[in-house]
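A short worksheet on the structure shown next.
Below, a portion of the complex is reproduced, with chain positions unchanged.
Chain naming follows the written order as A and B, and within any one chain the residues start at number 1.
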Amino acid sequence: MFLARVIGRVWSTAKDPKLEGHRLLIVQPLTPEGKQTGKRIVVADSVGAGAGELVYCCRGRESSFPFLPQEVPTDATIVGIVDELHVDRTKNERC
Amino acid sequence: MFLARVIGRVWSTAKDPKLEGHRLLIVQPLTPEGKQTGKRIVVADSVGAGAGELVYCCRGRESSFPFLPQEVPTDATIVGIVDELHVDRTKNERC
C-alpha cells in the first residue's frame, strides 16, 4: 500500500454503472517522511476519507476487494486513514 | 485510476475474438493540472468517449470488469468521462 494525502475530487456523470455511488478522490502519494513522491492519481474511497487527510491506498486487483461482491472497476482505493506512523531512524540508516 | 485525454484511435482486423466490437482509443495520460505525464497507451472504451474528451482510465485486471461476464483481454479501459475536477491548492502545498 502507499501513503497519500487527499487533495481533490473528480465529478463524473458518464461512467461505468458499477462506479455509481462511489466518490472519486485525487490523492498525492507521499513518503513516510511526508514528501511528495510520484504522480497524483484518482482513487475510489472505501473508508470515507476527507480532504487533506493522510491515508493509505491499495493498488491493483485488490483495490476492488472492499466493494465485493460488486466488481467495481477501480485500480486504486483508499483502504484506511492513518492515525499515526513511526519510522525507526536507526534501522533506517543501517539499511 | 489515471486522468487522460483521448487523442487517437487504432483500427485492427486480426485480433483476439473477445476484442471484437470494442473501440480502441489512444490516450495521453494527464496530471490533475492538465500536464502530459507518462506514455500514450491504447485503451478500450466502456463509456463512449469521444476524441478530445477528458476521461479517467482504469488499469490492470479491473479494466476488464466493465465487460463482464465477457473476459476481454484489455489492461486499460476508459471507465468515466470527467465533468469537473477540483484540486485543493492549500492541501496541495501542505503536503
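Everything below uses one rule, namely that contacts are C-beta pairs under 8 Å (C-beta built on N, C-alpha and C of every residue); 3 or more make two chains touch, one makes a residue touch a chain.
Keep in mind that this is a model prediction, so the values were computed, not measured.
Colleague: With 2 chains shown in place, count up the copies in the whole assembly for me.
Modeller: Altogether, the complex is made of 5 copies.
As a convention for this text, only the chains that are shown with their structure count from here on.
Colleague: Determine the centre-to-centre distance between chain A and chain B, using the mean Cα coordinates as centres, and give it in whole Å.
Modeller: Here the centre of chain B sits 19 Å away from the centre of chain A.
Colleague: Using the touch definition from the top, list the residues of chain A that touch chain B in their complex.
Modeller: Of all residues in chain A, those touching chain B are 5-16, 18-19, 24, 26, 28, 30, 34, 36, 39-44, 51-52, 60-61, 63-64, 71-76.
Colleague: Where on chain B does chain A make contact in their complex?
Modeller: Within the complex, chain B contacts chain A at residues 1-3, 31-32, 37-38, 46-49, 56, 58-63, 65-66, 68, 77, 79-88, 91-92, 94-95.
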